[in-house]
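A single protein chain has been omitted; all remaining protein chains appear in their positions.
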Amino acid sequence: MSKKTINIPLGSQHISLLEPVRFKFECENEKIITVDSDVGFVHRGIERACTTKFKFDAIGYVVARVCGLCAITHSLSYTAAIEKLLGGEITAKSKYLRILLLELDRIHSHMLCLSHTCENAGFEAMFMRIMGDRELVMEIQELLTGNRIQFDYISIGGVNRDISSEISKKIIANLYEVKQRALGYMDEFTNNWSLSLKFKGIGALSLDDAYMLNAIGPLARASGLNIDVRNEIEYLPFDEVGFKMQTHRDGDINARNLVRLNEIINSIEMCNNILEGLPEGAIFTKLKGKPKGEAVIRFEAPRGELMYYVKGNGTAMLERVRIKTPTFSCIPAFSHIFVGENYADAPAILASFDPCLSCTAK
Amino acid sequence: MIEILLIVCAPLIGGLIYGLERKMRARMQNRQGPPLLQPFYDMWKLIDKQAFIINPYHTILGMMHFISLWMVVAFIILGENLLYVIFLHLLSSIFLILAGFSVKSIYSHIGSNRELLAILAYEPILIMLGVGFFILNGSFDISVIRENSPALASLFLLFLAFLMLIPIKLKKSPFDASEAHQEIVGGVEIEFSGVFFEFLYMAKWLEYIFIYLLLMLFAGDNILLGTGLFAIVFFLVNLVDNATARIKMSHLLKIVLGIGLTLGMCNLIGLSYV
Amino acid sequence: MFNLKKYRKKSPWILHYNAGSCNGCDIEILASLAPKYDLERFGVVNTGNPKQSDIFLVTGPVTLRSRERLVELYMQMPEPKVVVAVGSCSCTGGVFRDMYNVEDGVDRYIPVDVYIPGCAVSPELIIDGLVQGLEILEQKTKEMEKPLKLFKESTCEEGIVNRRDTALKVGKIDEKN
Partner (left out) sequence: MSIYSTLIAAPLLFAVLVFVGTRRVRDVLSAIFIVILGALSLSNIFSFNAPLEMSLPETFHVLFILIDVAVLAYFLWQGALLKHAYVIFFALVQILLYGAVMFLSPSIVSGDIFVDDISAVMLLVINIVGGIIIVYALEYIENEEFTSLKKNGFIAMLFFFLAVMNFIVCTNNIEIFFLLFELTTLCSYILIAYRGDALSRKNALQALWMNQIGGIAILAALIFSILQYDTVYFDVLIANSNPLYLLPIVLLAIAAFVKGASIPFDKWLLGAMVAPTPVSAILHSATMVKIAPYLMLKLAPAMSGFVSLTITLIGTFVFFSASLLALSKDYFKEILGLSTIALLGLMMALAAIGTPEAVTACLVLIVFHAISKALLFLQAGILEKNFHLKYVDDINGLVNHAPLVVFFIVIGFASLTLPPFGAFIAKFMAIESIAGEIIHNPLYAFALIFLALGSVFLTLLYFKVVTKLFAKDADVKSRHVEISKFYTIPSFLLVFLLLIGMYISFERAFLSSLEIVVPLVLIALIPALFSLLLFKKAHRVKEYNCGEKDDIQLSMYYFHMPRRVQITLTILATLGMWILLLGTIV
């Protein structure tokens, strides 16, 4: 008897992938037996460039380019770290605005992930529907910051643009619309027969495995592990703005989708609360000095915990910038989930992780 | 004479249906969609492209698929034996599968394999359909079937079974796993390019004609009913396409074989009792 | 005999490759396929298969690991073809210019026809760039277009051009030079 397995590659260039990543599935018929993954295609050397090429006040914009989807989290984390080193206090309003944008970013990122999962599951109409509705969020982001994807909204000491009452109204109106749509998706994801064949019970990660394999973000929360940085940090009173932990027990694709949908709805509530309780004041305080010492900052990116370590030596050039991204932590869990699944489900499973390899490789 | 004209124009009509469908799908997805004649623009463009070949077998088998499918359509229009048409159609699918297996490309292989499994799902139903018509009309000849009164009522269950295999043949959700763009980048057709891809692209149009001509048989001599059936089924197929995800091959086999065979069986047994 | 060339620009099928971008532009390409911008109006189909594509959308500065893939995909596309560099970093390297692992723009490796600047590119710009690419596509001939680096002249036997080994691996070019 000869070998009975086939190697199915997925990537580096593949239509179901937005970013280059290479998976090699060893399959028996179409059942995946082992997975070999390769993630370093987009390594650009940003961490090194941050300590050699750019001055510390520009790096906030550079690290945003680590990843287009969680750009705001990257720049927020970095800026918060620098602010911690510089020791200044920024106004409450700018903090609120930062969190507002963070949540908006989460909404559009989750919507993209949902639509991409549907696309990879072969549900083109749903992809179009969610992508069409996502434009509502993109619109308000553009109004608020002036750009659709790379906002460059946060600078050391505050934010770059103020919010007017018209924008605020528009945001509330659009978010209301998005919330209605999201409830509609909830219905579709739970009740559509073909989606349930494709999503329910597929790509499941048990709670124990999630704990053992160090899963974070929606991936862990879908398995019932209640881990969310927003619950742990005191940058903003997240409880007051209405943060609720969203978890689910099943751990399959469907659970991940539902967790994301619930988070979208929760984020919309948070945005509304933030806009309601937006304190008056300046949006920018000038911080002086050069960063000196070490700081560690964590924030919850759409994909999970993002950690920044910044070390300054009192000059304009930093000594070390270390970024630990959420997808990086989840890779063991990814490989674990694929084993035993059908190759036909692999693209959808991959999309449901919402991997950000651009983050991972930096 | 009109038959000859129809046979020659068959791919063009199929192209129009395909264009209409793309437009309709876009509208259902709240988009403007491509122009109606988009398939023909694609066709002309493909002629003008540099052609690539992996190996000669692969390309020739692809062409044979197209030609034999055209033959199938021609025989239906000419009113030949229905059973023979079904088997000739099987032959054309087998050319495609052989083409898919003749290159050393993994996606092409998976696509071919899924195509084989899809044949497993729809072929028995097609044969039962033929037998259903035979029991009704006493003949497999399509010309005879066309002259008789509509068979829709007596073959209603088989008609339902036939509806299930339309998405398989036309590569529509939920039964489009054999093409599965997001998984295997088009499956069998992945290694074709330029003017050689044209044959596969146009074969897809012929597949439309084939399936809708078979559908028209249910209407017998009633052209009005035939047109109505076409319009309703066309709309229905697109609606389902836009409301479902792609299901896996194993599910497809279970669903189509399970439901389709039961329906067909009930219908045949019922027919012989009446 | 009517002119086939004019149909080229009515049916551009695209291939998208991420050569190290931050995802921003890739998402915008996806967004421009979605209902609001609806690229399919122009007949665009995202084929994902180089052999059936006319327009090559490249995002990102070319990282060292993606160069071979870039050239390989480019060589697998049949002529006439157009390369569109989407985003500032694929035009010039952008913010990543001079980082140790990037090659500063797509045009170091393959000839680029249209540059779309922006960080991130907005869907309107992508549509504009694509439409300009179509004008160029109409003028192109079916001559083989060659990558600028990592390229070995293809062999020709009995009038049949063999393109199997035209895209080189990175290591090989170092040996040659």
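All chains are identified by letter, namely A, B and C, in their written order; residue positions are counted from 1 within each chain.
One rule holds in what follows: a contact is a pair of C-beta atoms (placed from the backbone, for glycine too) under 8 Å apart; a residue touches a chain by one contact, two chains touch by 3 or more.
All values derive from a computational prediction rather than experimental measurement.
Shown chains touched by the hidden one, complex as a whole: A, B, C. Only one residue in the set B:134, B:156 or B:230 touches the chain that does not appear here, and it is B:134. Taking the complete complex into account, B:109 is the one of B:109, B:181, B:204 or B:246 that touches the chain left out. Chain C meets the missing chain through residues 17, 49-51, 68-70, 72-73, 75-76, 78, 144, 154, 159-164, 167, 169.
Counting the whole complex, the residues of chain B in touch with the unshown chain are 50-57, 59-60, 63-64, 67-68, 71, 75, 80-81, 83-84, 87-88, 90-91, 94, 97-98, 100-109, 112-113, 116-117, 119-120, 123-124, 127-128, 130-131, 134-135, 140, 185, 190-191, 193-196, 261, 264-265, 268-269, 271-273. Although one chain is not drawn, its touching partners on chain A can still be listed: residues 1-7, 9-14, 22, 29.
Just so it is clear, only the chains that are shown with their structure count from here on.
Once the centre of each chain is set as its mean CA position, chain B and chain C turn out to be 34 Å apart. Centre to centre, using the average C-alpha position, chain A and chain B are separated by 42 Å.
One inter-chain figure worth recording: chain A and chain C are separated by 28 Å, centre to centre, where each centre is the mean of the chain's CA atoms.
Among all residues of chain C, those that touch two or more other chains are 35, 47-49.
Counting only residues that touch two or more partner chains, chain B has 29-31, 181, 185. Per the touch definition, chain C reaches chain B in the complex via residues 4-5, 7-8, 10-11, 13, 35, 38, 40-43, 47-49, 51-52, 54, 76, 78-80, 142, 144, 163. Those residues of chain B whose C-beta lies close enough to touch chain C in the complex are 22, 26, 29-35, 38, 41-42, 44-45, 47-52, 181, 185-186, 190-194, 197.
Every residue of chain B that touches chain A in the complex is listed here, in rising order: 25, 28-31, 106, 109-110, 173-174, 176-177, 180-183, 185, 241-251.
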